[in-house]
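The complex is shown incomplete by one protein chain, all other protein chains being positioned as in the whole.
Now for chain A:
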Amino acid sequence: MSADLAWIDAAISAARPQAVAALLRYFRDLDTAEEAFQDACLRALKSWPQNGPPRDAVAWLVLVGRNAALDGVRKRSRDTALPPEETLSDLDDVEAPLAERLDGSHYRDDVLRLLFICCHPQLPPTQQIALALRIVSGLSVRQIARAFLVSEAAMEQRITRAKGRIAKADVPFEAPGPIERSERLGAVMAMVYLVFNEGYSAASDPARAQLSEEAIRLGRLLLRLFQTEPEVMGLLALMLLQQSRAAARFDPDGEIVLLDDQDRRLWNGKLIAEGLALIDKAMRHRRPGTYQIQAAIAALHARAPAVAETDWKGIELLYQALERLQPSPVVTLNRAVAVEKVAGPAAALDLISPLEERLAGYFHFFGCKGAFLLKLGRELEARAAFDRAIALANTPAEAAHIRRHLDRLMDEGRRGAA
């Protein structure tokens, strides 16, 4: 791709969420909005290299897309004469006033609506993610299919089905009130974090790891629209700080490297700097939320130059705060990891023992339990816990990681017997 076309490509992808969202408000139909945007992109590829980039790429794409779609509707309807060619030319005259009408606040509700449609409560999470990646991020069906390890046809069907459900669902197109806006924002943030985790949990696979990057893009978009929302800052900070460790989380063989054992020189300083800046900003608001607290925990890890200098006491306190806001056995399990560092494995084991029933199907529960037992020298029980963990592993890397613990136990057992 020549430098020129690469620039156009970057400008179009950056404009996509806002442009599709504005077209959706106009046509109130996802397929029409997408087609209109595609049409506008084709025209941009023809026009921009000749005429130079428009002053406002989003406004240009919206206007041209809208005209192209209307043109299509008129052509399909036999009764109506074709519009004169002039209505489509002289874009420069209309671009300026349109750009003014499509100012920040308009886009904000448009993009929020578009994202909200993708995470409509009637859609299961997998369809939400697929739809958001297709429509908002503009990934191809093939790219999404690869990330989810399904065939292209299956993914196409999943997206079509999701669109069908939405077409039937009642999506209000009026500008939302403050309460509704904040509810929509909450649902959208959850969906963005879902996309992130989908990539993060399988980061050794590049096709899936791409999902984390897309989620960060969506997070940036959200924060640009909601610059003063501390939870949006927290969400983006959390994703950036988690992502900063991507290169250190797996060894060259694709095996998991735990936080304690990671080579911190492989952490991405640029992502950490941005994440820390955002969490600092968010905390000034003194309106804590679950994303901010999780980001603050990630920030304490990021700020520690070495494992030994980690502020585990601070991390434990933050997990306590998180437990209060969002009581969940998984949060308690995470707190136990910090408790182990501060108060020792016995205290940590006491904390998680009551959770066993509720986390009976959770890989990490048995991984942690095994590790605590091992530290207490209760090897037989540790081995039993690790065996259950392997049976529950979600990825080959998780299973391999636990197997290494078991191998070490076996080795030590043999040495002890000899």
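By definition in this document, a contact is a pair of C-beta atoms (placed from the backbone, for glycine too) under 8 Å apart; a residue touches a chain by one contact, two chains touch by 3 or more; residues count from 1.
In the analysis below, contacts and distances are computed from a predicted model.
Of "YciI family protein", "Aminomethyltransferase", "Septum site-determining protein MinD" or "Spermidine/putrescine transport system permease protein", only "YciI family protein" is the UniProt protein name of the chain excluded from the display. When the omitted chain is restored, the residue from A:Q227, A:Q326, A:S353 or A:N394 that touches it is A:Q227. Shown as candidates are A:E35, A:D56, A:E180 or A:D387; the residue that touches the absent chain is A:D56. Where chain A meets the chain that is not shown, the touching residues are 3, 7, 10-11, 13-15, 56, 104, 213, 217, 220-221, 223-224, 227-228, 233, 236, 273-274, 277-278, 281, 284.
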